[in-house]
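Just dropping this structure here.
All protein chains but one are shown in place.
So, subunit A:
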Amino acid sequence: VRSLLLAALLGALGAGGTELTLELPDSAQRCFHQELESGTKITLDYQVISGGHYDVDCYVEDPNGKTIYQETKKQYDSFSHHTELKGVYTFCFSNEFSTFSHKIVYFDFQVGDEPPILPDMNNRGTALTQLESACVTIHEMLNAVIDSQTHYRLREAQDRSRAEELNGRVSYWSVGETLILFVVSIGQVVLLKSFFTEKRPSSSGAGT
């Protein structure tokens, strides 16, 4: 349910956004770029859904290459910025610190403020009709629904990933411990028996 009523009623007018879920292999970096005007508000939300310690490095650069946001080993974060320069902005996710766990990262890159759903809502002379104000209310509530659903979907995905990992670990270690138990206990008896079994011809009195 992305950009529900907004796209329905207005098409893409200045505001827009992309949300993607991607797999980040170990020791890899993935970068995304977007051309933006100056004075736009951008928001980047990202969350690691599965993999390793559920953390990722992220940085955002402006067209001049200056880093406007940088975080290492974050599980989730939200970053807002008003662009000052016109040009290509870059944001990258890096899993370079990890040698064997690939991560699944979700990000949502929103550009621009959301325009009002009725084109002349704010500067018309008369009050809104009942129908129009009902539309506005529905629109706002549906936006809240979208945000809520996305939030819960991500949290659930992450928690389920942890639970599955835990289940796997419990199974492997249980089997492993049982084997170790057998090996150690049988080994102990065998070893102890071997102490009292002399193979040398001159017995030390322990036999016979």
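As a convention for this text, contacts are C-beta pairs under 8 Å (C-beta built on N, C-alpha and C of every residue); 3 or more make two chains touch, one makes a residue touch a chain; residues count from 1.
Heads up, the rule we're going with is that contacts and distances are computed from a predicted model.
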One chain isn't displayed here; going by UniProt, is it "Dynein light chain roadblock", "DNA polymerase epsilon subunit 3", "TMD11 protein" or "Serine/Threonine-kinase"?
"TMD11 protein"
Touching residues on subunit A - with respect to the absent chain:
1-5, 7-9, 11, 16, 18, 20-23, 30-34, 104, 109, 111, 131, 138, 142, 145, 149, 152-153, 156-157, 159-160, 163-164, 166-167, 170-171, 174, 177-178, 181-182, 185-186, 188-189, 192-193, 196, 206-208
